[in-house]
Each structure stands twice: as structure tokens, then as C-alpha cells.
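In what follows, a structure is listed as C-alpha cells, so that the remarks can point back to it.
All protein chains but one are shown at their positions in the complex.
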Amino acid sequence: MSQLLSINNLSVQFNTEGGLIKAVRGVSFAIQAGETVAIVGESGAGKSQVFHALMGLLPGNGKAQGEVDFFGQSILNQPARALNKIRGKDIGMIFQDPMTALNPYLRIGAQLVEVLMVHKQMSKREARKIAIDMLERVHIKQARQRIDSYPHELSGGMRQRVAIAMALLCQPRLIIADEPTTALDVTVQTEIIRLLKEIHDTLNTSMALITHDLPLVAGLCERVIVMYAGHIVETGSVDDIFYRAAHPYTQALLAATPSAALLNKARLDEPGDDKNQGKRRLQAIDGQPPDPLNLPAGCAFHPRCAYADKPCFSQEPDLQQLASGKQVACWHSLEQVQS
Amino acid sequence: MLTYILKRLAGTIPTLFIIVTIAFFMIRLAPGGPFDSERQVPAEIAANLERVYHLQDPLPLQYAYYLANVLKGDFGPSFKYQDYTVSELIRQGFPVSMQLGLLAILLSLLIGVALGVIAALRQNRVLDYLVMTLAMTGITIPNFVMAPVLVLVFAVFLGWLPAGGWGDLKQMVLPVIALSLPQIATVARMTRANLIETLNAPYIRTAKAKGLPLAHILLHHASRATLLPVISWLGPATAAIITGSVVVEQIFGLPGIGRHFVNGALNRDYTLVMGVVIFYGALIIVMNLLVDLFYALLDPRIRYDKH
Partner (left out) sequence: MTSTDTSPKHADTVAKGLSPWQLALRRLARNKAATFSIYLLLAIIIVCIVGPAISPWELDAVDWDHIGAAPDLVSKHYFGTDANGRDLFVRTLQGGRISLMVGLLATAVSFIIGIAYGAIAGYAGGKTDALMMRFVDILYALPFMFFVILLTVYFGRSIWLIFIAIGAVEWLTMARIVRGQALSIKQRSFVEAAKVTGASHSAIIKRHIIPNTLGPVIVYATLTVPQVILFESFLSFLGLGVQEPMTSWGVLIAEGAAQMESAPWMLLFPAAFLAVTLFCLNFIGDGLRDALDPKDR
């Protein structure tokens, strides 16, 4: 496998009225060609900001620093003109809320066709044909008629399918899905995840799945990156994370819904009826997520951590290799391994 | 869509009806008005009034006659100009007022939108502050101050343009500018605010993530949401322009309806003032109706979200 995306020591800050918010604090990881990675964490962990930064989508008060290489090209903080040769063409992005992510004033056809016309210099007619094919591919029935609908005429799940089709049009090397199921009904969530899995299996596209719902995506992803307060706290294969979680935060995440998580992983491996899945959402973990303006000293998780003691209060642990492909940033899990 | 049109149409009728009714009773009760039995007007006009208002009939019948006349576009004879009916005076003045008003609206839209877009794209930079300060000036300085100043500078001191009259293009420049400046400012501020808000919308982020060039995003994705409120501005703008034209016509001595109106008000020409109020009231209401329909046509969500 060759390296597709590598992120090196990326930081993202927001200058707000209340002060400087350090949303991402020195994050490094890579995504290989054909790999699917889940980036997991509570809201505020900085997981979306990593990808918004590399796509050049930060709001005006946001600033990114570090190094991002995509397919051998440095893309961080490049001007829009340069980024536009990559965005939408080699990297497709799917957003959280399909209600607002599609332009309510334009027919979905126009929103699909323009991508091909801009990136592939196609004529309108050619582009429309491909757009219809793509809609069929994401299982939209009567695509030939649907393509002339406005977004508000479609259901939430249908809209998200359109958004996925839109991201796929130019056959990108990487798809970034930013909480693609959060805004959807529970039954629709699994359908969308299944669709993403199908796309990955047939097209072998790399995927970065940003989510706070680890169990939901477990069946789709090969590797998991857990973020907390702008840091990566643990990364490893899905099995590493599910069965051998080393960081107390990851453990807490899983402990919240252990059986449902495993149940769901099994379900996705083996498609079936999704009804009556019950509550899969993460249960609350003790304590509050940290105040982004006022991060705790030492390990950012220590106020909520049952194991926290001396080193945790004063010094932030770095990511350390535990086993091959498995890293964790925690004073205690390191001790366990070393002793 | 059709039900929407009918519904909106039905909504305007009570308003028009109220205007006409108020107008009738105001004329009816006016001291020294056409219905005042102790009025002292020339015999000729008195005869006319008698004929038009059926003064001998009972009140409800008089009202019915008045309604019927207004529906026919007949506002009765002028109270002061012996040889004219109000409708004739309005018909005379309307072409001038309409040209003035349409040109002003056109200019406001073109320049206002352009300035607003520039300011929004340069948000919080020098050009933005400059445009917004100018806009604030435009909104704040009323056109009865702006118009004389324009005349003083461009007609008196510089001698570039004529200070009055109507007909050729040169004579139109100053009145149209004086009339449209506050509206240019309003449109510019509105466009700027809308565009800034729209550019923060999630669907614009999607468009950026799709790698579309900025010009394409502005033209295809941001334009509707930005300009729709400007469309609805056209309703109140009509009222503002009409009001402003009263002053501008006065200052530049243009033979429009506005001047008849002011003279009518100063001379207590009840029928003329009333006729103009009804005429302009109807015009404003019709404009508002058209604007709403146009808006519904442009916003795909309205057509279906009704009921």
C-alpha cells in the first residue's frame, strides 16, 4: 500500500472573542491508498477541523499550521486556485447535515453536473449522463426523474445519497465523510454506512470517516484514530481498539455501549434487517468535555480519568508505540506495557 | 402556485378597499370640502361636484357611486384647477414620475448590488469600510438635503448639468441620482450582509469542497440567496421612491405627479390629493404583490411549502 495522505504535526487555532482556541494540537497520521480510517471523538475534539484545515475550509478566524501531503503534493494553506485542482476531483467530501449541505435553490442535477463540467471539462449532456449513472449507483431509484428535484423534495437519507454521489463523481482517491450519519434517522444511518462500505469495496477508494459514533462505523473501517481535546490519544486497528483499548478514554467510549457496539459490527459484516437496533449512540462519559479556551494542564483527559495520578496532572503524554500499528498517549498504559 | 397567486390577490383587495373607503369619508367630512354645504367654490366646479358626487342622494348611495367611479379610474374633478379632472392631472404627470422612478430603481439595483458584493468580498478591509461609510452617508442624508447640494455642486459651481427641467438625458442625471442615492445605500448594505451570511452557509462550504472556482460559486450558488431579499426590497423601495420623488420633483421642478400632490396639499385640493393617494396606494400594493409573486417564482421552496 502506498501512502496517500500524510499529516504531520498539524495544528489548528481559532481566534475568538473569548480568546485563542487550540482546536487541533500537533496531530500526525497517514492514510494509505485503499484504506478506511475512522477518526473518533466527542464533539470539540478537533476531528473535523483536521480535515477542514487540509481542505482549505476553515472559517476566517481559523489558522492552520503544519504539513499535509496529498499524493506527494503539499496542500496545506495553498491558495483556493491550487486547491481547486484537488478538491472535488481527487478528494471528495461528504458533510454532516444533508439538509443544509446541498444548495436549496438549485436542482440536484445542476449541483452534480457542475462538478464534472469544472473538473473534467465535460459538456452538460455528457455530465448529466454520468450524474444519472452515479445516482443509480448510490441506489436512488428513478434517477432520471430525481435528478431534476430540488433538495427539499428528497428525504434526508436520499439527500445524503446525493451528497455521496456528488463526492464520487470524479472518482476521487480519498473520500472524507464528516459525520455522514449524525443528522439522519437511526434506520437510515446503517443504510448510508452500508452504501459507503459498498463503494469502498467496489471502487477501492480511501476513506476518512469522522464520527463520534464508533460502533456504527466499526464494520466499515480498518483503522481507528481516537482524538481528545485536539490530540490523538490512541490509534490502532479496529480489533485493537475494540478488544484491547489501551487509553482510559477509549475504554470509557466503548464501555458506554459495549454490547451494542459489537452487535453492530457483526451486523454490518453481515447485512440484514436494521430495525430495533436500540440505542447505539455513545452514552455520556463522566464529566464534561474540556473547555477549549482553558485546557487542563498535563493530560487533557485527567479530570475525567479514574486512573489519573501524578504525571497526568503536570505533563502531557506523547503517542508511544505499543505494538505494531498501535499507539497510545497515556502514562498508565505505558507503565502497564513496560512493567 | 395558482392558489398562491389567488390567495395573495385576495389579500390585497381589503387593503385597496380600506384606502378608498377612508378616502371617501375624509372627503365627505372635510371642512370646506366638496360635501361641505357652506363651501364657496366657483359655480362651475360646484356643478361638476354635484354631478359627480350625487350630493342629493343618501350617503350609502353616494358611497356606492364613489366606489364605482374609482373603479373606473375616475377620481372626480380637481377642486382647484377648473378645467382638469384629477385623472387628467395624474395621467399628465405619470410618465415623468414613472421614468424618474424606474431609472432610480434600476440605478439602485445595479450600483447597490455591485458595491455590496465588493464590500462583502473585502469584508473588514479598507474597501469594505469605505463602501459601508458611503452607504451610511447615503442612508442618513435625506434626499431633500442631497438634491440641493448636488444642484449647487454640479449645476451652479461646475455647470456640468442643468439644474432643472425634464426631457433630455442630461436633465435626468441629477434628479435620478438624488432619488436613488439612499436606495443605492440600502441595497449595498443589504447585499453585503446577505452575501456574507450566504458565504457562511453550509452549502457554500460544500461548493468549496467541490473545488468550484469563486466566480462560479458566487454566480451559481450564492446569487439567489443573496438577491432574493433584494427582490423583496423592491416592494418598500417603490414606496420610498414615490415618497422621495415628491421632494425631488419639487426641487428640480419636474412636471410629475409628486408636484401636483404637493401643490394640491398646499392648496387644499381635496380631490386631487385623495386621487393621488388612492393611485399611489394602489401602485404600491400592486408592486408588493408582483414582488411577492416574483419571489415565489425564484425560491423553489415557496411553491411547494404552501398551504
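Lettered A and B in written order, each chain numbered from 1.
Everything below uses one rule, namely that a residue touches a chain if its C-beta (ideal position, glycine included) is under 8 Å from a C-beta of that chain, and two chains touch if they have at least 3 such contacts.
Small disclaimer: the values here were computed from a predicted structure and weren't measured.
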Subject >> Absent-chain interface as seen on subunit B, which is shown >> reply: 12, 14-15, 18-19, 22, 26, 30-31, 136-137, 139-142, 144-145, 147-149, 151-152, 156, 193, 239, 242-243, 246-247, 250-251, 261-262, 264-266, 268, 270, 273-274, 276-277, 280-281, 284-285, 288
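Convention: only the chains that are shown with their structure count from here on.
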**OP:** State, to the nearest whole Å, the distance from the C-alpha centre of subunit A to the C-alpha centre of subunit B.
**Re:** 53
Subject >> Residues of subunit A touching subunit B in the complex >> reply: 55-57, 59-60, 80-81, 83-89, 93, 95, 97, 100-106, 110, 114-115, 118-119, 150, 152-153, 163, 166
**OP:** Over in the complex, which subunit B residues touch subunit A? Could you list them?
**Re:** 123, 200-203, 205-214, 216, 220-221, 224-225, 299-301, 304-305
